[in-house]
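These notes are about the structure you will find just below.
Every protein chain but one is kept in place in this view of the complex.
Chain lettering (A, B and C) follows the sequence in which the chains are written, and residue indices restart at 1 in each chain.
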Amino acid sequence: MSNLDQVFVTLLHWVVGLVPASLQPWVSTLVIILAIMTVFGTCFALTTILERKILGRMQNRYGPNRVGPCGLFQPVADGIKMLTKEDIVPFSSDQVVHFLAPLVLTIPIWLAFAVIPFGRNMTAIDLNAGLLFFFAIGSASELAVFMAGWAGQNKYSLLGAMRAVAQMISYEVPLVLAAVPVVMLAGSLSLNDIVQAQSGYIAGGLPRWNVLTPWGLAAFIMFLIAATAESNRSPFDLPEGESEIIAGYLTEYSGFKYALFFLGEYMGLFAITSLAVTLFLGGWHAPLPVLEWLPSWFWFGLKFSALIFGFIWIRATLPRLRLDQMLSLAWKFLVPLALLNLLAAAVWHWSGQCRLFPGSMAVRWLVCAAILVFPGIRLGRSLNGLSATPRQYRYAK
Amino acid sequence: MPSDITFYLLAALTLAGAVAAMSLRNIVHCVLCAAGAFAGLAGIYLQLNAEFVGVAQLLVYVGAVAILLVFTILLTHGADVKLGSALISSGWKTGLAISALVLVCLVVPVLTSPGLRHEAASGVVAPMMQKIGEQLMGQCVLPLETTGLLLTAALLGAVVIAMNDKTAAGPKTGVPPNHEAGKEPGLR
Amino acid sequence: MLGSGIIRGMIETGRNFVGSYFVKDRLTTVQYPEEKLAPQENARTIPFLVYDGDDAAAGLRCTACTICEQECPPKCIYIIKDKAKKPDFVGKMQLFPAVFDIDISVCMSCGICAEVCPFESIKMDQVFTLSSDTRFGSLLLHKEQLAKSNDYFRKIHPTDATAIDAERAETKSKAEAKARAAAAAPAAPAVPAAPTKAVTP
Partner (left out) sequence: MTTPLSHYLVLSALLFSVGFAGAVLRRNVILVLIGIELMLNAANLNFIGFWRYGAHPEALTGVMFAIFSIAIAAAEAAVGLALVIAIYRHRRTVQVDQFNSLKG
C-alpha cells in the first residue's frame, strides 16, 4: 500500500528523471509549484460553490443549481464573469498602488504553501524555521490590505482598510501564541518534525495528536478563532461589512483585480487551515492504526475539508461582531488565555516525565484542563460584562 | 552561478527600494518602497543561509514597522503634502557632499583591504534553529531578558506618548486640524 | 456557560443542513421555470377583452362605449368606434370598436376599467411574462392581441365568470321571452294596427 501513499512522490521523480541532470532542480521545483497551484486552484473553485450550497442548505434553500449538474459549473461561470467585467480604476486613485495591492496580497500567500507537509515526505521545502516562515508570510498581507484601502482614495475603503489592519494585527498575536505550545512540546519549528512528534498511538487506540491534550484542545480552539479573524471571515468580516461600509477595502476594485482579492482571501483560508491540520490534527497521520492502509495525503485532505466545512458552518451561524467587541475579544480574552495555555503545556510536559501513581494520566489531564477552564470562564464572564455596560452615544456638538 | 544572479537581483531590488524611499514625493509611496527594500534585504539574509534572521526581518520590518509608518502618516495627515513645499531642506548641497563622503570612506577600505577578498563562503552551516535557541537561552540569556524588558517599556512608552491626552487639554484637542497651507494654528 | 450560545446556534444550523437532505418539505423553494405556482384567483396584471363563441371579431362583447377609456387613471386605453353595428348576445344591434389599444407599459393594473365596464367585456388577466424586445412597438397591445375567449376568462376567474354567465344567460332568456311575446302579440292584433317598427328594449 505504500506505493499508493507515495504515488505523487514517485510521479515527481519520474518526471524529473526525464530531464537532463543540470535542469533537474529547476524542473522539480517547477513541478511542485504546478502541483500545488492546480490542487489549490481547483480547491478554490470547489470551495466557492460548496460554500454557497452549504450556506443555502443551512438556511433551508438549495443554493446555486442552475449552471451545470447541481451547480458544479458555477465557479466557471463566476470566473468568466469576473474576467470579462470591466476593470474600473478610479481617476483620483494612484494607479501604481491600486495595481500592486492584489499582487502583494496573493503572491505571499502562495509562498506559504511551500512549508506545509501534505503527506509523507510531500513537503515542498523543509525549512527548519518553517512555522516562523509561515507567520512572516502571513504578516505581509496586512500591508497589501492597507495598500488596497489607501489606493482607492475614498473614505469607505480607507475605513475598511483601517479596520482590517487593526483586526489582523490584534489577531496575529493569539494566532502565534496558540502555536507556541505546539513548538514547545515538539521541540522544533520545522513542520515536518511537528507532524513527526504527533505520530504513534497511545495504548493502540488514541492517536498522539496535539488536539487530544487539554492544552492542545484549548490552543486549537483559539487558533481557529484567530484564523477566522486573520482571514476576515464570518463573525469577523468587519473589513468588508457589506451593510456598514460597502465592500471595505474592496470597494474600488472590479473585474480581475476583485477576483484576485477573492482568490487571496480563500488561499489565506486554505493556508491557515492546512497549518491548523499540521499543528493540531496530526498532519497526515491516520486516526487509528487499523486505518493506516489509506494514503497519508488522503488523511490530510479529509481533515482539511472537515475544517473547511467547520469554517463554513460557523459562517452560516454567527452574526458579525462589533468593532470593539472584536478587539476586546482578542486582547482581553484570547491573549491572556494563550499565555495561560503556555503554563498548562509546561505542566503537561513536566508531569509527563514523573509517573507518581497509576492513575496519573487522568489526573494529569484534569490538572491541565483545570488550569485553563476556570480562568477561561472567569475571563469569559468579564467579557460578557464588557458588553453589558450601556453604550454612551456622543451626539455631534 | 544561479546564486550570483539572485544576489545581484536582490541587491538591485533593495537599493532601488531604498533610493526610491528617500526620493519620492508622495510619502505613502516612500513607505511602500522602503517595505520593498526591507523585503529585498530579507531575501539576501535567506540567501546567506541566515534563515532565522531573514524570516525575523520579514516579520518585524515588512509586517510591523511598515504598518507602523503607514499609521503614523495617516494620523499626522502627512499624506496630503502641500504641493508647494520643497522636497529637500535648503542646505542640500552640503548634505549631499557629506553623504558622498560617508559612502567613499566606507567603500574604499572594503575594496582595498586584502582580508575581505576570500571567495568561497565557509561550508554550509548545519540547521541552526536548535543552536540559536541554545545560544539565546544559554550564552545570551541576559540580553534576551533585557530586550524583553526594553520592548515592554517601549510598548508602554509609545502608547503613553501617542495617547490622545483628553484629560489634560479637554476634549477639544480631538478636533481634526485645519488644513489651510501655511496658516500657523495657535500653539496650544 | 461560555460559548453555549454559539453551540446552540451551530446545532440549529446543523439540523437544518442535515434535515434539508432527508426531510423533503423543509426546502420550500419553487424552481420557477420548471415548476410554477398557481396564481391566486384575484391576482391581476393587465386587462383583456372577452369574446363569446369562438370568433373574436363577432363575439366581442365590447360596444365601444369608451367609459373605460375615460375612467382609466393613467389614460392608457385608446378606442375608435366602428361605423357599422353588429348584434350583441341578446341580438340587439350594438357598436363595436374598430381600434382598441392598451399601452401595457403605462397600465398600472388598477382594475378600474374592469369595474366600470357595463358590458362585462374588459377583465383583468393574470399573465405576467410581458417583456418584449422592442420598447414601444410590442408594448402597445391591439384589439386582436387583447381579445380572449370567455372560457379562458372562466378558467382564470372562475367565480366572477360563472356569476356573469348566469346573469347574461338570464337576461338573454328574458330578452328572448319578451321577443317571443312581442312576436306573438303583433300576430294577434296584427290585423288592426300597422306593423310597428323594431322593438328597442
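Assume a contact is a pair of C-beta atoms (placed from the backbone, for glycine too) under 8 Å apart; a residue touches a chain by one contact, two chains touch by 3 or more.
Worth saying up front: this structure is predicted, and the values here are computed from it rather than measured.
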What are the shown chains in contact with the chain that isn't displayed?
-> B
Residue numbers in chain B that touch the chain omitted from display = 1, 3-4, 7, 11, 14-15, 18-19, 21-23, 27, 30-31, 34, 37-38, 41, 44-45, 48-50, 52-53, 56-57, 60-61, 64-65, 68-69, 71-73, 75-76, 78, 81, 85-90, 92, 95-96, 98-100, 102-103, 106-107, 110-111, 116-123, 125-126, 128, 131-132, 135-136, 139-140, 143, 147, 150-151, 154-155, 157-159, 161-162, 164, 173, 177, 185, 187-188
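The rule we apply is simple: only the chains that are shown with their structure count from here on.
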Distance between the CA centroids of chain B and chain C (whole Å) is 80
Rounded to the nearest Å, the gap separating the Cα centres of chain A and chain B is 29
Complex contact set, residues of chain A against chain B = 94, 96-97, 100, 127-129, 132-133, 135-137, 139-140, 142-143, 146-147, 150, 158, 162, 165, 169, 188-190
Note: in the complex, chain A contacts chain C through residues 54, 57-62, 313-314, 316-318, 376-377, 380-381
Residue positions on chain C within touch of chain A in the complex are 1-3, 6, 9-10, 12-14, 16-17, 20-21, 26-29
